[in-house]
Structures are given as C-alpha cells and as structure tokens.
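Excluded from the complex is one protein chain; the other protein chains are retained at their positions.
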Amino acid sequence: MTSNKLHEECGVFGIYSNDDIDVVSSAYYALFALQHRGQESCGIAVCDDGVIKGFNDAGLVNDVFTKDVIKNLGGGNMAIGHVRYGMNKDESPRRNAQPLIVTHIKGNMALCNNGMLTNYAELREELELKGVIFRSTGDAEIIASVVVAERLRTGSIQTAVCEAMNKLKGAYSTLIMSPKKLIGMRDPYGFHPLCIGKIKNSFVLASETCALDSIGATFVRDVEPGEVVIIDKEGLRSITTHCNTKPQSLCVFEFVYFARPDSVVDGSCVHEARARAGAFLAQQEKIDADVVIGVPDSGIDAAIGYARESGIPYGLGFLKNKYIGRTFIQPTQADRENKVRIKLNPIASTVAGKRVVMIDDSIVRGTTCARIVRLLRNAGATEVHVRVTAPPFKHPCYFGTDVPKQSELIANRFEDPKELAKELGADSVGFITVENVLKIAKDCKLNFCSGCFTGEYICEPPVKEKEHKYAKKISEGEKK
Amino acid sequence: MTSNKLHEECGVFGIYSNDDIDVVSSAYYALFALQHRGQESCGIAVCDDGVIKGFNDAGLVNDVFTKDVIKNLGGGNMAIGHVRYGMNKDESPRRNAQPLIVTHIKGNMALCNNGMLTNYAELREELELKGVIFRSTGDAEIIASVVVAERLRTGSIQTAVCEAMNKLKGAYSTLIMSPKKLIGMRDPYGFHPLCIGKIKNSFVLASETCALDSIGATFVRDVEPGEVVIIDKEGLRSITTHCNTKPQSLCVFEFVYFARPDSVVDGSCVHEARARAGAFLAQQEKIDADVVIGVPDSGIDAAIGYARESGIPYGLGFLKNKYIGRTFIQPTQADRENKVRIKLNPIASTVAGKRVVMIDDSIVRGTTCARIVRLLRNAGATEVHVRVTAPPFKHPCYFGTDVPKQSELIANRFEDPKELAKELGADSVGFITVENVLKIAKDCKLNFCSGCFTGEYICEPPVKEKEHKYAKKISEGEKK
Amino acid sequence: MTSNKLHEECGVFGIYSNDDIDVVSSAYYALFALQHRGQESCGIAVCDDGVIKGFNDAGLVNDVFTKDVIKNLGGGNMAIGHVRYGMNKDESPRRNAQPLIVTHIKGNMALCNNGMLTNYAELREELELKGVIFRSTGDAEIIASVVVAERLRTGSIQTAVCEAMNKLKGAYSTLIMSPKKLIGMRDPYGFHPLCIGKIKNSFVLASETCALDSIGATFVRDVEPGEVVIIDKEGLRSITTHCNTKPQSLCVFEFVYFARPDSVVDGSCVHEARARAGAFLAQQEKIDADVVIGVPDSGIDAAIGYARESGIPYGLGFLKNKYIGRTFIQPTQADRENKVRIKLNPIASTVAGKRVVMIDDSIVRGTTCARIVRLLRNAGATEVHVRVTAPPFKHPCYFGTDVPKQSELIANRFEDPKELAKELGADSVGFITVENVLKIAKDCKLNFCSGCFTGEYICEPPVKEKEHKYAKKISEGEKK
Partner (left out) sequence: MTSNKLHEECGVFGIYSNDDIDVVSSAYYALFALQHRGQESCGIAVCDDGVIKGFNDAGLVNDVFTKDVIKNLGGGNMAIGHVRYGMNKDESPRRNAQPLIVTHIKGNMALCNNGMLTNYAELREELELKGVIFRSTGDAEIIASVVVAERLRTGSIQTAVCEAMNKLKGAYSTLIMSPKKLIGMRDPYGFHPLCIGKIKNSFVLASETCALDSIGATFVRDVEPGEVVIIDKEGLRSITTHCNTKPQSLCVFEFVYFARPDSVVDGSCVHEARARAGAFLAQQEKIDADVVIGVPDSGIDAAIGYARESGIPYGLGFLKNKYIGRTFIQPTQADRENKVRIKLNPIASTVAGKRVVMIDDSIVRGTTCARIVRLLRNAGATEVHVRVTAPPFKHPCYFGTDVPKQSELIANRFEDPKELAKELGADSVGFITVENVLKIAKDCKLNFCSGCFTGEYICEPPVKEKEHKYAKKISEGEKK
C-alpha cells in the first residue's frame, strides 16, 4: 500500500454501440473498473445522434455520478469516459477533468487522454500565438486544439488525427468521439496501454482489459503503438501510418503497480508479472525466513510468487480496511502514529515470533514503509526483510508518472542498502534489478521504458519543462 | 410574480482592493444582492498576486458557495463574480457558468459578462477558422478570444479591450480581471447597467447599486455607454474612445422588472420608476374600484404608485411564501390547481366583496395571470381589473432578454383587450403605453430600447441567428 | 424583520383522507405554509393501513424532505406533520423533532404538538418514578406517555386523550394519529390556534388556515378551547367535556407576529388585525411625518393601517433579500456593519429628505432596531419615528413563546421612551398600549393572554421550572 505512492495519470474508456447497449451505464461500470488509474476527477461524455453531452467533476465515480447525473446524461450510441489523477498539485482537478467537449468549425468533439506530452510547452506557445486561449493546464486541451487545427485543413476527422500525430510528442493514449465516429490513438512509443474489446456487434476501447470484463465484453486485441483505430457504423478499421516509426517504450510500471492484476496488458497478465517479480526477488538473494507477506494491494501478488520460488510459506500479513473513503477525516498530529494502522493492521499470528519477508511494490519517500516495518516489529516479527518489486527510482518520469522531486526520493538519499535498511528500521532491504524487472512481463509484445530507474530514456525528454514555465508565468502575471 | 417570466441574462461584480478587504467575501455578499439577475449558475474568480483561482457551478449562490468552497478560494486583492440565467434551454448551465478563467500567451485572465452579442455567429466563425475551439455556447468565451487576439497585437490589456470593442456588436457589460488590473467595459449603446462604487480606498464595479449597498460601498457614478474603466493600484482611470459613437439604447425592462427596486440605474431609482408606471396606468384609464393590489414582487411598487395617483386605497393583496427554495418539489398534475396558491395566497380580507385593481409587471403566456385572477375571485373579489406596467411584448429581443417565441406570447394571440380579459378571466385588462413606459425612469440619463414592444430596434439585430445555426450544426454533426 | 425576534414553538398539520388524496404531499405543502411557525426541525408521519412510518430531522421542509425521503415515506390514508422552533438553545433540534412515533401495548401512535406544558416537571417526575425513560426534552414525549398511560386503563384512544387532558396543564394544540383515527386536542385555555378544514370528503387539522389554503381545503371551523375532535372513516365528531372549563387565553402575539397575515385565527383575519394595530398607533399619538414604512414582514401590514388612519402616505421602505437561505455564511466581525443591510436595504428614494414613521412588530433586545434606524438616517431620512405594534415585553411567557431573560429585554432597561429613543437613535419611539393590542383582532371569538406585557397570567405559571431543573440534573449527573 505504502501511501505517498507514485501516481498514474489516467484511464480511458469508449464504446460505440451497434446494439441496444446502454452506453452511459457501460461507461459508468467501466470507469469503476479503471478507478485505480485515477481518483481525482472523472467524467463521461455521450453522443446521441451527433449531439454530445457530458458531465465531469472532481471526485470518485461513486460520488460524481449520482442517479440524477446519470439520468440527465440520457442515452446515445457512443460514450467515452475518463478517470484522472493530476500530476501537478497546483492544478485544479475540476478544470482539468475530462472528457473535454469542444465545438469547432466543422462540428463538435469529445476527447480524453492518458499520458503526457513532451512538447506541451512548444505546442501551447504555437497555438497561443495564433490566438488560442486555454481553460485548463492539461494535455487534452492541447491535443484537441491540434486535432481541430488539422481538421480545418483535412477532409475527415481520422485524417486530422493522423496529421496531429506528426505534431504530438511523448506519451498519449487518446480517445476522440466525433458526431459519427469513435477514434482511438496510441502514441508510436506505446507508453500506456489501450485495448479493443467487443460486445455483441459493438466495439469498445479501454485502458485495461478489466474494463472490458466489467461490462461483459471480450478482448479483441491491443491497439498497436502508433495505430489509429476508427469505429463507426461500418465497424472497426485501422490506420497504421505511424506504427513502427519509433522504438517501443511501454511503461514497465504498468506491470509493477499501475494496472489491475486481473488485466492483461499487451499480452502479459499483470498478476503473473507481479508474481514473477516476486520470484526474481527470491532468486536474487536467498533469505532465511519463516514467512513471506505482501503489502496490499500489489505486494500480495508478488509475495505469492516469492513464496513459490523460495519455498518460504506465504502468509496473510495485513488486514486492509476497505471502508476508509473519500471523506475519511485524517488523524491529527496526536493520532498520526496510528494513521497507517487505521488503514493497514498487521495480523499478529502471521508474523509473531517469525522472520518475515515483506514485499512492497515501491519505496518512494520511505516514511510509510518505515511505519509498516515498525508495526510488524510491534506485532512480534523477529526480523523484517523488505523486498521491493521495482528498482530504486532515481530519475524523473516525463511520460505520465508522478515521480516526486529527486531530492525527496529515498533511493537518492541512501545509496547503500544497509543504510537504507537502517533508515527503514528493517533488517535488510533489496530491490529487483533493472535487468529482471524488464523480464517480468513474460509474454509482453512490447519493449519497455525504464527511464525512471536508469535515466536513459527511449523517447527524448521535454526541451522546455511544462510545469515550471506555466507556474512561473501564472505567478508572475502579465507585466502591463 | 407571474411565473413564466422574462429572464435577464446576468449580473456582474468586481472589486480591486487597496485596503485589507476580504475580496471573496465581498463578491459573495454582492452576488446575493444580484441574485435576482440570474439563478441558474454563479461563480467567483479571485486574483492573488497575479495567480487567478475560481469556482463556479450551476445553482444559487447559497448552494454553490459553501464554507469549504469559500475557504479553498483563499484571499487576494481582486475578485470578480457572476450570476447567470441562460437564455437557451439547451445550454448547459454548468458549461456556461462564469467567470471564465483563461490563460494565453501573455498571461491569464478572468472574464464575466452581462448581455448578448449580435454578431456572435460571425465572430465565432472567424475564430473557428483560425483554429479556435469552444467549450461553451456563451458570449463570454467569444469576448475572451477576441480580447486575447487583440492582446497579441497590442501592448496592454486595456488597449486590447478597446480594440476588441471595434469587433463586438450588440449588448455587453463586461468585467475582465488580468493579473494586475480590473477592467470594466459597457457597450456603446449602454444596453445594460454597470456602475462604479468605492469603499475605503478601493473601487468596485457592479451591475446594480444594490450590490454596492450590500458591502457598504458608496456609489461613485455609472460607467458610460462605450466607456472602458481600468482599476489598478494607481486608482481608476477611463478610456472614452467608444463613448457617444452609438445612440443610447438602455433596456427599459431593467426598470419595469429586472433591477432591484432599491437600485438606482443610470440616475433613476427603480422603485420610483415602477411607482410612476403605476401612476401612468391610473392616468391612462379611470377605474371605479375599491382597492389596488400588486402581484409580488415588482407589482407592489407599481400598485403603491397607482394608489397614490388614483386615490383608490392600496391594500396587501397576497402573501408570498418565502420558504420555497430550489429543492421544492413541484406539485404533480393532481395538485397543479394549488401550484400558484402554495407560492402566492390571496389575503381574503383585502379583496372580499371588493372591486380590485391588480397590478402585474408583465404578461407573457398568460397562464399564471389567469390562475391569480381566479384565486382573487375565489377569495371574494367582485371585479378584477388587471393592469400591466409593461406594454405588450410582440417582438423578439436580441440584446439579453429571454422573450419566448412570438407565437407563445399572449399579446400576439389576443390583440383585442376585451378578448384578452376574457381569456384571463378578468373584468378588464390594460397595459401601459409605449409612450408612457419610456417616461417612467424620470431622471435617467440615457434613452431606451423598446424593440420588444415596437419591433423598432436602435441597434441592428443579428444577421445570422446564433442559436439556430449552432443547434443545427450540433444536431447534424460532422459529415465525414 | 428585526432579528433577535421572539419565536413561536411550532405548527401542526393533520389529514385523514376518505378520497384518493396523496396525504404525504398534502402534509409537505401544508408544512411549507406553516414554515414561519418553526424553522429548526420538521417531520411527517404517515399511516398506511395501521402501519405508521415517519421521517423528521433538523432543517427546513425544503432541506429535510427531498424527493427520496418523500418517496420512501410512501402513501397512506392519514398523515400528520410538524414544524418546530426549540425554546431552549441547549436542546437538540434532532432529538426533539416531531412527529414522535411510539408503540405501546395496544398499538402504535404518532403525535405532534404546539404549546408548552406548565406541569412538565411534575408529570415527568411522576412518569420517571414509574420507570419511564425519556429520549427528548420536549413536551410531546410527556404527552405521549400520559396518553398511553391512560390508554392502558381505558377502552379507546379518544377516551384516553380526554383523560390525559385532566393531567396536562398549560398550552397545547396536539395532533395524535392512531392506526385508525386522527385526533386533535386544544387546551381549555385555547392558547394556540387549531382549525378544521375539509377537502372533498376528507378532513384536515392545522395550526392556521393558510395551511388549508395551500392544499385547496376549505375552512370548516376552529377547534374550541378544551375540545377533542376525532376523525375517522365515519367522519368528524367531537368531545367537549373540557370546553368552557377554563377562562379563554389566546396568545395575542399570534396576531401581532406569529401567524401568517393571510390566516384567519379564531375568527379574525391576521392581516386586518395588524393593520388595526397600525391604526391604533396612529390614533395614540399624532406625528408630523412625510411617509410611513413598515419593517418586513409583519411591519408592512401595520404600516398600511397606520397610513390609512393617519393620512400620511404609505411607502415601500425596504427591499428584503429573499435569497438568503439556511446555508448563508454570516458576515464576520469586520463585515458586521453590513449584516442587516445584506438582508434589508432601505429604498433611498422613499425616505431621503423625509420625516419617516417606521413600524415594527416588536423590539426585543433593540440592537437590530438601532441598526435599521441608522440605515434609514444614512439613506437620508431627516427624522425617524419608531412605532411598535406590541406593547413592551416585560415578563416571561410560560406558554410557548421564547421571550429572552428579563434583563436582556430593552423595555426593562429603558422605562422612559425618550431614553429608549436615544438608545435606538430614533427621534421618538412609541408602543401600542395593552388596552389597544387586546382590541386589534376585532372579530376574534376568544379572549387573550397578555401576561408577557402585564405580568398577569390567566393560566397559572409553572411551580417548578422545567429548564432549570433538567439543565441542573443533566450537568450534575448521577451521584453514584
């Protein structure tokens, strides 16, 4: 669990119905399945005979989409939906909520996106110099403007999308709903997943297969890096002009932490990949221990794999309280000590008097990890060996993951594992190697980006940094 | 009261503090005072050292601005606020809520507006052809884009605003907040009011003087038609390039119905104007009656004037229930008969056995008026003479008032007053003449628009009609 | 308006349907009409074939009864409803919300009440010594226990109610709903109103006739002091055993302030009574003035009467903001000066340069009155003469009105009208005489209680004071 986690930016879903499917309900249930990809804001846009309506707001799907809101959205034959986690704390979740609905000279359009552009600043400046105004700080508004600009010069929305891909750099898995078409595009690097499903005669696009499962759709295939898929009443077709134009660069953290364990991402089952990460940890270093436990949620998959590989029995280490919702009142300073324990209580019988291997998916700042180790010791663990299914974060991510400042990263503060163990109060600490983490997704059809671990990026980082520039402009304001 | 009333589009408020004034609170209280100008959505934007934050949503000020929302807005030295009633029922109140906050190449900006552009369609098309996308259907986004486009070519925001006025046609009273300045502009016709107030060393702009009163500010003067006022730390200055370039065309309905009776609009007290309208009605035609009553709220001011002029005693005719709020559950068909009575109950002792003159501010479709007449008869009135402080509506308004389709207007269905009286169940019905209504605001410094009564418009109506065009485009969608 | 007003305790409504009337909707609309009698909590209980369901909570009718709540209450053939203002600030609005629903050995029952028992403490002690526990601090629970105790010894609910009246002392207008009957009882003094209405073949009971009007029921007659009315499928019948056993003692403040002007209480129209109060004030003392204005709401009725009697023209003095609801954020200390003005703004044109008579319905602590006088002077009034339609409060009320401590009453602090005028900032201040106030309700069939003005009570005050005793017990707690 380890709060102060890394955060994914988003999850997307789209459906084009050729049947009598309730597309708004489908989007609603699919967003529940994708909620783990973003808890800050969410939204649904629906297209009914060319007219697009939508609703989005800050909050969880459960809170934003009440019966009344769902009812007011009405019906239609297409819908797209979005869940979002914002990377920049200064951003307003409400202003940046998606799908974005816009009108332009040739019609109207809804758009939602998962990813991060590396040329945001350049594109924005170019558009602004043409007189475009912006109402959010997100990529979606940039992508919409670029697509619309191309649409002015081209004969169809799909051509405009393909042309826009020449301008967009970085990571993007984007859905676009025009009055008659549902379009999905995935950047040529393939940073983030996007898959195709089918239910009856209708097609579905989603960030993860678990969204397909939730509405009873079957998996068809993944959208290829660089591919544009167009769904309309004729069915599904594909434009592959941008395929194979860039090296593959799927974010490996989708397997380690972001995606849901029951999803299959680009051919590889997420749960299995996590279990394999656990197995690699067991292979890397032998520990004399009595029990292996996982920190919920994703540490559990890995702990099962570690147990199988090492022969050390798997045990249920923690009870995670599932009732703590959005309005939970955070403990005050005085109660802070119990903060972790309210959410995550060790099961004493599993660890008391035992040497424990504790598997977590990542260590970012280290504070939560240290508290969990302390809980285990208080519960009677004689030894606590922390093993982590991701290599140490040492470098920023420019492609959609919210890695804190480098100076806050514990891996940058403690190079020596022994000192780190001491800091965490653990008997030892170990990380999966970069080499191994790149092998966990066995059947995955794509190669990985591991820039946050190595500092070597397959796709080039931004020249101008987005946040810095805009934060500065906004705080300084206009001079005259 | 007469539901199915005409609706104003908006009210605006802005404050630039050179003192320790809590600008968000000021906007909050001022919007309460302006709430009658729009109950569909509202919003506040605040500028703190060049950084602009805002919140707006569908709903009344009371519902949208909770303690938490107010707290999250924080403080600052400038704020603008807005209340809105949307003219087109298909428009989303949420998407069109203002102030609009945008960023552009030279900074950021918040904007809110009261009025209606007559060249919306032309401006929008011009902008769209440049690649601009729109997220709302309101004038504010157009005005913002036009101002920003000018800002790219000019050295300051105030110059940009003046240049923009060359492009904007129709009615607009607009507030713009840049990182360092609060700017107000009023269209050269002066369709809708905008006034300047002062509190301590700080300046305030508002649609009506009642907003000044509510925060303890004193009235300074009205913004002139065509004037641009700039408020910053140097104080208030003015650009008058566009003044006196067009004939004055203040909406007379501001006096008859829109404005609050305690406001003074362009030099004339609204309550007095309404009382004078009542007096004109008494002069126009003598009625033998026992009591004069007013339909709340604005009929009451006029009834007092009618009583004074005619010598017939003024009486309290109705009790208006003040507890029926936004969430009031409308009676079902079965209870429909009591619908009016729940809100407006006759005081029997005032009317029983009496010949009654009932003053209302307008008759639009006539259904509510007929119900009220019936209530009076049931309460024992022996005669009911309906007198109306506005001439019959017969023509559309293109400048910010939501007049229904001509075919729905009762004045277009019943030309003959006797037939109209019969339709309403009244003994007689009479309207103020156009000649007289133009004289009710005695000290008003401006001339009036009375196009909705006469069909003769001082400012030319739109060439392309906004709603039709956009409704059609949206419903047909994009062809390819 | 004058905040820091006196408060009534409650309003009640009941309906027994022999038709297809939606009894829950009827209660809902009737409570809106009675909302002025209590804004702290409200509730509705419905009886469907002997099964009683109910919902009540702190808040206005508008807030408590959402569509979902109304829907969950379902239908039935009887309903009672209640609005409440609590007298003791330490009381929980939620715990004391009514109707109270109880089950007992012979069935179930819902009960709601308007009034105040003078032997609360004695009855409570007697019941407690029998082992009864209490969950509220209100009279309703006592009355319910007394009725149920009698029900154990008698053959019917109506006999039990009559027996209970032998035990209850003080003021009570009570509705009781048993599985098959709707019963109303009014204390033998007749302190508070209770009337009977009819709609189709169904009977209705309500605190005021305005509730009948709101649902389209016609007035039948008032419940007599001491009368018990029983409504069931046989129709309405009456038990008059307790009638004429005590001197009449109707609260005169029902006419001055509590009741709605469109109601007729015990034969006398409230609006007319207020107008008459104004007329008496004009007769008592001649003032050279230019305009008479009323402080909304009830000062307006009286000002019209004053104007008629004195010949001084009536004017609209204030605009009262109708949008300030329950969640309105009170101004902080810094904005306090504008607190009154946000709610009540003088109409300058009415008072500027004029000698003003300002009619208010009561002066309790005097602070709000002083602020209003100051607003008028700032608006240009050259003289302000305050006239009050109630005599000075000098004594406590034990029968259902929340008069503050005697030391806080401004009338006890300033005996001399000149000193009081000085304190209020007025040129003069005058009160209606006790003799006159007892004559305002011309056709009223009952005599009045005027104990709060004179200290002479028709019904004897409590021997043991309720609040003191219980406050003390609760704070000291149990010794062992």
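A, B and C label the chains in the order they appear, each numbered from 1.
The working rule: a residue touches a chain if its C-beta (ideal position, glycine included) is under 8 Å from a C-beta of that chain, and two chains touch if they have at least 3 such contacts.
Everything numeric in this text was worked out from a predicted model, so none of it was measured.
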In the intact complex, which of the presented chains make contact with the chain not displayed? A, C
Pick from A:Lys233, A:Lys286 or A:Lys322: which residue touches the chain that isn't shown? A:Lys322
Given that one chain is not shown, which residue among A:Lys106, A:His242 or A:Arg260 touches it? A:Arg260
Of the residues A:Ile347, A:Leu438 or A:Ile458, I need the one that contacts the missing chain. A:Ile347
Hidden partner chain, touching residue among C:Asp19, C:Glu125 or C:Glu435: C:Glu125
Per the definition of touch given earlier, which of A:Gly155, A:Gly235 or A:Pro313 contacts the omitted chain? A:Pro313
Interface with the unshown chain - residue positions in chain C: 49-53, 55, 92, 94-95, 100-108, 125, 127-135, 137, 144-145, 148-149, 152, 155-157, 178-180, 470, 473-478, 480
Absent-chain interface residues of chain A come out as 22, 25, 28-29, 32-33, 35-36, 60-63, 65-67, 70, 210, 213-216, 260-262, 264, 269, 271-272, 297, 300-301, 304, 308, 313-316, 318-319, 321-329, 331-332, 334-335, 337-338, 341-342, 345-350
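Definition applied: only the chains that are shown with their structure count from here on.
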For chain A and chain B, what's the span in angstrom between their mean Cα positions? 46
Cα-centroid distance, chain B relative to chain C, in whole angstrom: 37
Whole-Å distance, chain A centre to chain C centre, using C-alpha means? 59
Junction residues of chain A - those touching two or more other chains: none
